[in-house]
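For this view, one protein chain was removed and the others were kept in their places.
Per-chain residue numbering starts at 1, and chain names A and B are given in the order in which the chains are listed.
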Amino acid sequence: MPKSNPGHFFEDFRIGQLLRHATPRTITTGDVALYTGLTGSRYALYSADTFAAAMGLPGAPVDPVLVFHMVFGKTVPDISLNAVANLGYADGRFLAPVMPGDTLTATSEVIGLKENSNGRTGVVTVRTTGTNQRGEAVLSYVRWVMVNKQDPASPAPEPVSPDLPASVAATALIPPPPLAPGSVDPVLSGSPYAYEDYQPGERIDHVDGMTVQEAEHQIATRLYQNTARVHFDALAQASSRHGRRLIYGGVVISLARAMAFNGLGNAAQVLAINAGRHVNPLFAGSTVYAWSEVLDRAELGGGWGALRLRHVATKDKPGGSFPGADTGGEPDPAVILDFDCWAAIPMRASLA
Amino acid sequence: MPKSNPGHFFEDFRIGQLLRHATPRTITTGDVALYTGLTGSRYALYSADTFAAAMGLPGAPVDPVLVFHMVFGKTVPDISLNAVANLGYADGRFLAPVMPGDTLTATSEVIGLKENSNGRTGVVTVRTTGTNQRGEAVLSYVRWVMVNKQDPASPAPEPVSPDLPASVAATALIPPPPLAPGSVDPVLSGSPYAYEDYQPGERIDHVDGMTVQEAEHQIATRLYQNTARVHFDALAQASSRHGRRLIYGGVVISLARAMAFNGLGNAAQVLAINAGRHVNPLFAGSTVYAWSEVLDRAELGGGWGALRLRHVATKDKPGGSFPGADTGGEPDPAVILDFDCWAAIPMRASLA
Partner (left out) sequence: MPKSNPGHFFEDFRIGQLLRHATPRTITTGDVALYTGLTGSRYALYSADTFAAAMGLPGAPVDPVLVFHMVFGKTVPDISLNAVANLGYADGRFLAPVMPGDTLTATSEVIGLKENSNGRTGVVTVRTTGTNQRGEAVLSYVRWVMVNKQDPASPAPEPVSPDLPASVAATALIPPPPLAPGSVDPVLSGSPYAYEDYQPGERIDHVDGMTVQEAEHQIATRLYQNTARVHFDALAQASSRHGRRLIYGGVVISLARAMAFNGLGNAAQVLAINAGRHVNPLFAGSTVYAWSEVLDRAELGGGWGALRLRHVATKDKPGGSFPGADTGGEPDPAVILDFDCWAAIPMRASLA
């Protein structure tokens, strides 16, 4: 038997199966610097120890989106090495801040299995948990992937569909440490807008565009130790359906979040991932844009509110016309990401 | 009103206006590593804690050129988002060392305004100051940019031209900590040449060449959180005058300084920026070369001297013929940067 990892096929998964993933990861200020270089993120909270200290933290924490990618990357060899498609996310919650120097491990539990009618693939749903060196869970989320069967003749398992919330309840969000009144400097944060300034239904064009090079997405995806070969092996991909390397969907999430600074500068901190779909593939050379819609909002106490945001990323089509906003008619092929999350934002009284 | 940042237009600026810029920045060893990876800088002072300690510092400081880019990046959203051109720098002085872990904020004061005769643009001059977490100014410099008017019909302001020195006076330079005699190892620094070995008028070809890829300049410019879209959005740039992404001029300054190691290995530390012009644009795929001329020199005391250096960077033309040295005749289109700075260099008695 080869010693290289063959990954798991659909028939290898069992409901209740617990997978501990390889390669724990100490996240350092080096990772943070490279993340800034790859995304251009400008949220003051992740950029400056002083700004974070004014918000009651010991220093600048690690951007939850980077934490997500790090944890996600660990799961790839066990969950999605033989995946056909990454279908979606649900019920993702950030449970504790991650500081540079923290070490994360990841585990996943199989909570859903359903063979497809073609008999060649099936959908596997897992709940993944990221845990720090003190054994505290820092992140929990559900994702489902379509995975190949190794042997199409193997019997279909009893289908199990997990019960997943359409979105994380506002009451389930873990708010950041309480803010003293006037403790957030809106000049340094780059935005004068507080919780009260955003209304459900409001749409924001994030204006900026970012053209992605092969080197950039490869460096990012390797930083997350996500080694799915579709992102790296141009020779193998030449004979694939797309004919070229596919950009890891997490790269798009990060770009959308980084660009969302321009209009949502105080909504730095993702608290929950409600849903997410990589609607179309992205390839190097395309330019990514983003726009957002405020879906909901909730007061969290302690000087904080939360905005439920829909971040839509597009390729080669600026966000000003809000591509994909119309749910009727043909879907817009420029849309590459439809991401639904809760982000913390200070109440107006928390701003200086 | 859109919540994304529209930037300031020419008529938004007032003499004496003070702009505090967003996104303070903690500079870490991660930023330093990435800067080394992007520039190949080999100055021992910024590379090794031990070498810096021998020079009386607590550890390797952050290269002042990186400090400059970090501070500059902060100013872009307020000063040059609607700029047509970055016209020049003057009177730049590095006032205190920046160590990894320090957090910088940036402020700018408007000190010059002059509408252009076309009525559609004007020149804004600002003095920008970078300040650390203890409130100490670490950098002060002047730059002027040509900025669009939002409404060409708006009245021209009273023209104000700031009084700027042609170069920083040697007496205004802040020298590094005093050097004990024989404390600098010229083998480790990579150069046997001390202050006394350089004469005004001397020209040095830095020999090496560096071809710049899109991914490289984008990562660098994002690291500085400079998000001017001309550097990142290939789709928008396709319909611009240049038809493609423009490389941030600071990338060229860094490459020129990194290449200047080869001939100026002991002149690691920029103390002042006298002037700087991005003479021609640079695009990915071109190869950058550099040569330098010693314009002046001055003894600083404490075992230090300073060289006033003209660094000239070229594209696709090696520096051996000193392109741009002749000030008569047609300017050489290969010249992309003409940069005038003071750099500290040990006196011969300071070398081991």
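Observations, loosely collected:
Methods note: a residue touches a chain if its C-beta (ideal position, glycine included) is under 8 Å from a C-beta of that chain, and two chains touch if they have at least 3 such contacts.
Remember, it's a predicted structure, so these values are computed and weren't measured experimentally.
Here the missing chain is touched by one residue of B:Ala48, B:Ala137, B:Ala156 or B:Ala170, and it is B:Ala48. Note that of B:Ile15, B:Ala170, B:Leu188 or B:Ala325, the residue touching the chain absent from this view is B:Leu188. Check B:Gly7, B:Gly30 or B:Pro346 against the missing chain and you find that the one touching it is B:Gly30. Looking at A:Val160, A:Ile174 or A:Ala234, the residue that reaches the missing chain in the full complex is A:Ala234. From the options B:Asp208, B:Asp233 or B:Asp340, the residue with contact to the chain not on display is B:Asp208. The chain not shown here touches chain B at positions 28-34, 36-44, 47-51, 59-60, 187-191, 193, 197, 204-211, 213-216, 219, 262-265, 285, 287, 316, 318. Seen from chain A, the chain kept out of the figure touches residues 2-5, 20-26, 28-31, 33-34, 77, 101, 103, 105, 133, 213-216, 218-223, 225, 227, 229, 232-236, 245.
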